[in-house]
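The other protein chains are all here in position, but one chain of the complex has been omitted.
Up next is chain A:
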Amino acid sequence: MKLVLPNPGLDQRIPNHEDLDRMEKEEVDDRPKWDNKAQYILTCVGFCIGLGNVWRFPYLCQSHGGGAFLIPFLILLVLEGMPLLLMEFAIGQRIRKGSVGVWRAINPYLTGIGIASMLVSYLITLYYNTIIAWIMWYLFNSFQDPLPWTQCPLNENRTGYVPECQQSSTMDYYFYRVTLNSSASIADSGGLHWPIILCLLAAWTVICICCIRGISTSGKAVYVTAILPYIVLAIFLIRGLTLRGSLSGIKFLFTPDLNELINPATWLDAGAQVFYSFGLAWGGLISFSSYNSVHNNCMQDAVILSAVTAVTSVYAAAVTYTIIGFRATEKYDACISENIRTLLNTFELPEGNITTSNYDEAFNRLNSSHPDTILQLDIEICNMHKLLSEGVEGTGLAFIVFTEAITKMPGSPAWAVLFFAMLLCLGLSTLFGSMEGVVVPLKDLGVFPKKWPHEAVMGITCIVSFILTLLFALQSGIYWVTLFDDFAGSVPLLAIGLVEMIAVVYIYGADRFNEDIRFMIGRKPNIFWQVTWRVISPLIILVILVFYLVTQAQEELTHLVWDPDSEEFPSLSSVPYPSWINIIIFLLAGVPSLTIPVYALCRLIFVSCKKTR
């Protein structure tokens, strides 16, 4: 198909195949290189496998029909994720530059794509590292017995616990009050919370040291950060399966409900999860594959990476739900025991008269004989389904549900250390990729003088970022993190991904791209890749983007807050955003997306001004 837009001067901007072979043989350029293929694969796996695989995918799986969710997930993985992945790998390996360099080489008017990728990567890095700082706080606090989130502080006359802790739970109190000291809304900034500042400092210095020399340091760090999560997940799987109630969790997760397949939201969520999980449009993958040798088999890499991501998502979901099942069973048993105790005390029956096995019939018997007393007692109905579905995504899963489950296991500090070390590694390996997607474009754009060593560039970036993330150390920090997560990490990525595909297929030229891949790996991509690149993948991303924009525009802007004075306490209450939030949302989502056309326009004006002069 000859549908290509005119693109003059392309051959002058990129090295041709003979030059590439010559550069490979003589090793002329001092570009960094991978020590071995394993380092490259581990870095990409670490980048793709992040916190979302532990706390977003299991929730999507369970809420969209369990095992049935795997069908749209796998279909969209193959039709949307793999083609985009191969495209980013191949274009990076061919043009051998970071994201800004690649788009500038394809067409100088497209440099905006690279800049947009850099902006989005940077915004995501800022709030992601804050979550890493929270994980570090929990990790540092896991080295004690009893764990600090098992205890409530006492009130003044030592007869009871602090009311905020009494009404909610020790885990909630520890997260929202002790760790974050959260205020009641995003408008109420409060002051800086110094434990978070210290943890942010720790997080940024760890990132700095791991990335300080680019892939020569981060490539060594991934041996730990990419492999440790798998080992810890295996340990938790074995521990989880030996706990009571774990199988009810697995059953709840994987029980298929095929009716969900008709719901369009299922397919949209699956598509969005595939897109975000692969780290597409961040620019990091293009950078990483540009350090490969020219004849590296990127097609094989793309397929391997897709398979590893799919398997790991399911594996992490299974482990997560064994633990969730255990916790739900424990809470259900505690609820039933509490009800039995209330009944025994009220009706003065001997102990052992009502047990868990005859609870239902005893309750019905007493209810029919003394309905008024029973009503007065306000007995809570123990609902296993509700316990299995509460708080199972996002930070709630890690910091509240899992921490509670860990406190019920014998030897809790060890399990807490393992769990938070795993989350830390998952987050760090993703951050290596996003820092690559920030620092390399900065160097390409010439923001820093060329003489400066990579260490200085990385150091300055980390220091500036640390100062910017002090925003998240405010008492309203968690609401800012949620805001960034909702708007910076969603729409811009989809827009950039769409433009990337169109640029490569229709501006660079799909035929030229096929020839490049034949040069690099020895065979032309088959009909599957052709069809997905040209039609299917861009269409899928366009549909997801449009639906996303439509739903966002229709929704009222509210956020969930921790407000001890509200009526719904201890549930999070829904509070509307203040009006100035629209400016912030435009800055987060609009500016990166609009960089692409605005840069092209500015360049057009600049060039035509130069011509007329």
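Assorted remarks:
As a convention for this text, a residue touches a chain if its C-beta (ideal position, glycine included) is under 8 Å from a C-beta of that chain, and two chains touch if they have at least 3 such contacts; residues count from 1.
Everything that follows uses one rule, which is that contacts and distances are computed from a predicted model.
Hidden from the displayed complex is a chain whose UniProt protein name, among "CCT-beta", "Argininosuccinate lyase", "Collectrin-like domain-containing protein" or "Cullin family profile domain-containing protein", is "Collectrin-like domain-containing protein". Summary of contacts with the chain left out: across A:S63, A:S169, A:S189 or A:T217, the touching residue is A:T217. Residue-wise, the contact with the chain that is not shown comes from A:P453, picked out of A:G191, A:P453 or A:P576. If you put the hidden chain back, the residue from A:I336, A:L349 or A:L549 that touches it is A:L349. Although one chain is not displayed, its contacts with chain A can still be listed: residues 137, 139-141, 143-144, 146, 151-154, 158-161, 195, 198-199, 201-202, 205-206, 208-209, 212-213, 217, 341, 344-345, 348-352, 453, 455.
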